[in-house]
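Before anything else, here's the structure in question.
Only a single protein chain was left out; the remaining protein chains are all shown in position.
Showing chain A:
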Amino acid sequence: MNTPSTSLSVKAFVLLFLVVLGLFLLNLGLGSVTIPVDEVAKILLGQDVENTAWQNIILKIRLPRTVTAVLVGAALSIGGLQMQTLFRNPLAGPSVLGITAGASLGVAAIMLAAGSATTAFAIRSLGIGGSWLIVLASSVGAFLVLLIILAISYRIRDNVVMLIVGIMVANITIAVVSIWQYFSDPEQIQEYILWTFGSLGGVTNHQLGVLGLIVGLGIVATFLLSKTLNALLLGEDYAQSMGLNIRRSRMLIILVTSILAGAITGFCGPIGFVGIAVPHLTRSFLNTSDHRLLIPSCVLVGAILMLFCDIISQVPGSTTVLPVNAITAMIGSPIVIWIIVKRRNLKSSF
């Protein structure tokens, strides 16, 4: 919104993009087998390499997983950004307000109806039609939870109360899932728990197409909402006095967020922390509230954070793979605390 900072923003974008690119290549190269970056580049560019095993590892395993990481980071970040602006609450985010829980319930319902456990394996075996079904179910679950929270937010205009309500709604959905678990076989429960750890590796190539399409459309839709989101920074009454159709805007934001968070949760499990942390990191980094800058930056910062977490979770040089959810929290939380302490502008974001 401010002319003098435009050149600065361009520099920031270029920098962020280069970091994404670097981490993307690094993520492809690192893992149980380390592949040199120049070889990775050759494989990506379609040139022949001597080691066909490497080629298979990169193209069939690591590339889908890395692209998934980028999509997850981007989608959850701008989902969280929209939630924080809509509710004017710095602690809002898909995982906090029970939206991922709602999405999980949607997925669980589909799996229950199909008489099978909610596992990466089960989802994978559904095929392309099933992929859409999962996206639909998890998005509807997320959407319903958001609607409940929104309805309550009309009656109670208090941030802390809103968060408590969000956590309660999340608990209810989790309770429903646990009742279902209680009547399930131990193997199914184990698989479900594995799913809740979050996984970037469970997305197949054709599912990746579906996910990529949804996230891509979601990013575009969010960007189209940037003027709306900017107006909402001053609160709904001001936004309305400036000519914004509040009801429609609110619905659009919730719809876009539900689809983004729902699709990601459906395919990768409930991944926490990214949605709440990245918008703060980005605002702090760019020192702006303008969504026309924040949205693309959040996409890049979200991708960087997820790529970084994925590299760590692979434990380079070993065959161990840690749950990505644990890594996002373990790496991200200290970063956020550090920023709160270092940059005191975090608390005054709303």
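Assume a contact is a pair of C-beta atoms (placed from the backbone, for glycine too) under 8 Å apart; a residue touches a chain by one contact, two chains touch by 3 or more; residues count from 1.
Simple rule for what comes next: contacts and distances are computed from a predicted model.
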Looking at what's absent rather than what's present, what does UniProt name the missing chain, "NADH dehydrogenase", "ATP-binding cassette domain-containing protein", "SDR family oxidoreductase" or "ABC transporter domain-containing protein"? "ABC transporter domain-containing protein"
For the chain left out of this view, which of A:Val10, A:Val220 or A:Leu234 touches it? A:Leu234
Chain not shown: contacting residue from A:Ala175, A:Val220 or A:Met242: A:Met242
Where does chain A touch the missing chain, residue by residue? 1-2, 4, 88, 224, 226-227, 230-231, 233-235, 237-238, 240-245, 283, 287-290, 292, 345, 347-350
